[in-house]
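Below is one structure, written out as structure tokens; comments come after it.
On to chain A.
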Amino acid sequence: MHAFRRLLLTELRNRRNTTLITLGATLFLNALIMIVTYQADLYPDQLGFVMTLNIVVLVAMLLIPFLHGFTAWREEWKNQSIYQLLTLPVLRTHLLFAKYISILLESVLILILTFASLWLQYELSDGQLYRAEPLTTFDWSKALFVSKLVLSAIGIISLCSLSILLGKWIRKLSLLVTFLSLASGMLVSAVIYATLPSVFSLFVLVVAFIALSYYLLDKKVDVS
Partner candidate 1 sequence: MEFNQKEPIYAQIIDDIKIKFINGTYRPGQEIPSRRELAKELGVNPNTIQRAYREMEDMNLIVTARGQGSFMTNDLYVLDTLREEAMNHAVSQSVELLRSFGKPDEEILDAIRRYLARGSS
Partner candidate 2 sequence: MIKVEHAVKAFGRKKVLDNLSFVAEEGQIVGLLGTNGAGKSTMLRTIAGLLRLDQGEITIDGKQPNLTTRAMINFLPDVDVWYSWMKLSDAMKYMRDIYWDWDDSKASHLLDFFELKPSALICEASKGTRAKMKLLLALSRQAKYLLLDEPFSGIDPFARQQIAQAIVEDFVEEGQSILITTHEVSEVEIMLDEVLFIHEGKLLLNGNVEKLKQASNQSLLEIVKGAYELARV
């Protein structure tokens, strides 16, 4: 456990500066939105514009952890620290999960800031910005929905690492391989989910991506 904790801390420290900048940008952009909300005449379409802004900013900010899913591994190769990682007496799964957790953590921090901002905007708009009750009441279908979102997030992260590792295994045209793997992975997931829209199918997809990533990292990838 010592080892995993150290791996994770190192992972977070690697990303410390970029994460701080990302969070700073999130704060800044959300502050701008709050100013708009405060000054907006409370016409419904103006508020609609504010909600669009919120969504755009959130998606843009979440792109950064998404890209991190790729760069986390590319950096290890570029920095040549992959030599270190692969000779460590730790399970390859530790290596994968340390990266996943650091990306999830970054995303969660962004979400927390965004939720705080949305709550403030709600107050500023005297409750006009959106209906709050659906968010504050609890029922099982909402819990299910949230768990589906979480699983999808993990799925996307593991698909990113799978694609990058595939690219590293097949050296020629590695960037193309990564892109194709990502695209086809998303397509396959969409098809499977459309056919069986349940938590279970998402779970299976996530496990498959992680297992394949593990297999590639342990058995296939060569450090030249």
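A word on the picks: all candidates are chains of the complex that A comes from, given by their letters.
List of remarks:
Everything that follows uses one rule, which is that a residue touches a chain if its C-beta (ideal position, glycine included) is under 8 Å from a C-beta of that chain, and two chains touch if they have at least 3 such contacts; residues count from 1.
Since the model is a prediction, treat every value here as computed from it, not as a measurement.
Of the candidates listed (1 or 2), only one touches chain A in this complex, namely 2. Contact residues on chain A toward candidate 2 in their complex (touch as defined above): 2-3, 5-7, 10, 13-14, 79-81, 83-84, 86-91, 219, 222-224.
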